[in-house]
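Notes for the one structure printed next.
Note that this complex is displayed minus one protein chain, with the remaining chains in position.
Naming follows writing order (A, B and C), and every chain is counted from residue 1.
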């Protein structure tokens, strides 16, 4: 069986494993105060062209999301998010568990929300005819780059969101669990520097982009920087041997490894998508990134599942199922090749 | 100006004021341990035919809702509610502030959810193909009786909800801020005894039904009874001079005053609704209770608003606005009569 | 049986009851937006010589405490409080339930903490040798005026606390559930204007000082004012018929009623204390306010408890028990007189 169900089935990129092994017996101070973390922070600040950004390394995606949101908001404030947003659907209510409501917006199959939608919510709250204190005050807009369904916000979309957020005093926060795939997607026009210019905070995912684990929180807005380390500790995100995170992010951001491995994964995903199209499978959601979403006839799916794991996404109708097919830094050329052949065969066989 | 915008513009029913004045200099123990509270609890248990129910008196509606929900749930559990439910829209995220997600369901203009909808959510969570621990576990179903839009659940609807809740181990909780109007509505077939038989917990509203303030929480399911007094205290709902609540509920449930005043308010509301229909105003939502929802031409509305306050509900289109018109125990015959005349006139005038 | 166990055994001062009855059928807008509340707020601002203070009326003491504290703090911040502070001992962990640790300080029998103690905690945190992010950041100092044990902070003590709080960026918050008794105590040198000058926020208690219920939150520091109404609603403190609070506080602060009734209660308490001393009962805690704390031989106590309720405070030793004896606006001259006679008799009888 070969796993194409997600992008975290293997360990870490070999360069990371090597550096971790090489440094294993070194002594360093704990909690992210070591030189590896310092260098990794500097690399990320440089890449973001944000010399004053605060960069913190946490372990996991759910954790970094609720830690940033909880630290940013007062108790009566809430989060505007797409209704398919990871925090709304797949994090066991972690944001609500910290006390904050998510104001979910319809978002279509791409999983994006628009500046116009945010404008409507904000205007209704701050300039509407209802007494606002009876309702949660929107304060932070959550998006994912790339989204849960593989789409990528364009620079124009982000600029529009940024403008609306500035207008109403909202924070714009981007969940970058799959940032690498988004930045290197075909047709994408956004860089980390753009993210830093347009968002108040965002994360750069390690777990799904080559690391064993780890998410970098980049806090650009100074309001979000103060005392953030307390939040990391209080929410269980402070790793005792913090250098493990520093080593990983230093490796990823030295010599462009992060981009290189994500671009390669995207390229393999395009070949698989191409095979799906050739096989006559309908696209479930258009994706220029490492996650591909196709609707397979159940017969073809059954055949393929003898050799491959995919992620079940949705039962579309009686005879069809939408699945997610993922690549990652670890996907081998051979496995990708074999899968495309088998997809084409499954298509033909119908 | 006459207020028809809501059902809490006056103080309390005169019988309540009298008893409060008469007992003012009496000395009683605090925190609801007095004889007035004891008698009120007994009256409510009797009315509910639920001799083992725990009855607690709290001050306000938002408070009693989040106190019951917080006490009932473990941190990973959430609330199924209609998307127009009071807890979802008009309580400033109080439920989320206690850590729990609301899983909002579409509900139409009546503000009701169905057993089938609950079944779908529960089945998808407990018997679906996703790993459930990544999602909030549905555990409590929140409904309002009567609903925010004036509708009343029938016995058959409640029985179906009850059955589904039993099947999946969910609690059924009814917010009865306007319970009195619901129980005495034309065509309603539900009694407090039915509520107690079919719900795990529900509230009986005082504030909107004749009292100065106060909501009774009726906890039928023994699982919800244990240590509830701690929850009342911790969440700020324990009134030092608890007898004030006891006096009010004792008065309301002696000799059927609660039903009598709500039935009368409903009857006045029907006359106003009749006038609206005669005036050619479209019904916004069908309501057999004290809240009436009609769509008024902006001209007619402007005319009426010179003499009356209504609640803005929604801008329906360029020239029309939906409003809520409320009656209560305190609505006078004259004011109701005058309003119906003016409505008919406003209709004709168009 | 006569109750001297606490100061909330009766209803409200007759002037309040009268005004409540007189206004009962008036129609007013809800949620504290009525003219009674406006006037009450103006009276309090004037009394505090704080024209820019925000004044909000909530129902209960636990509620107003946790609402102010929750609104003031970020999640990693905590409260410095005396170890006998009401929030630390008798509010079922309501402050912790909103997420904030209480850093309790030893305080002796008077229940006061000193500027020096606060200085030590703050210096240790902000200027100590431990990494501060691993510990809760002190941000708010909670005191009670008068304290749980009846003592009153002097102006000099408050000025010292104020200075230390300013130095370290801490908020000073005074729980004034028994403010009236503190301000009118023999020897007290503090006015509401002093409170407003020296505290960032404080409450003025109604429940224990003549009202049916109600606590006024006076937010002097503008940082604490923003969006506070959301906090009131979210935490269940917004009364639908908000005028009930306005009526009560307007009555209390017109013509000095608040001071008058508390001063009178203090005076009765002094006579009871005098009787205790004459009876040879040891003082448990020195109190110039309406709560008196004496250590009674169990024989004398048993005798008195045939006619009176006191509050058990502590078992001091084999044969002695500390009790609290309270007066209030409602204590009658006769009952106080009778009690002093019986105390003297119980003392003699030993």
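Basically, a contact is a pair of C-beta atoms (placed from the backbone, for glycine too) under 8 Å apart; a residue touches a chain by one contact, two chains touch by 3 or more.
Everything numeric in this text was worked out from a predicted model, so none of it was measured.
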item	value
Sole residue of C:28, C:67 or C:92 that reaches the chain not shown, by the stated touch rule	C:92
Listed residues A:81, A:97, A:183 or A:198, member touching the removed chain	A:97
Option from C:76, C:208 or C:233 whose C-beta touches the chain left out	C:76
Touching residue (missing chain; options A:73, A:196, A:244 or A:300)	A:244
Touch criterion as defined above, residue of A:28, A:114 or A:254 at the omitted chain	A:28
For chain B, the residues touching the chain missing from this view	31, 70-71, 74-76, 98-99, 131-134, 137, 227, 229-234, 238
Missing-partner contacts on chain A, residue numbers	2-3, 6, 8-12, 14, 17, 20-21, 23-30, 59-63, 66-67, 91-94, 97, 207-208, 212-213, 230, 233-241, 244, 330
Hidden partner chain, residues of chain C it touches	75-76, 78, 89-93, 96-102, 129-130, 133-136, 312
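As a convention for this text, only the chains that are shown with their structure count from here on.
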item	value
Farthest chain relative to chain B (centres taken as mean CA coordinates)	A
Gap in Å, rounded to a whole number, between the CA centres of chain C and chain B	34
Chain A-chain C separation of Cα centroids, rounded to whole Å	50
Junction residues of chain B, two or more chains touched	91-93, 97
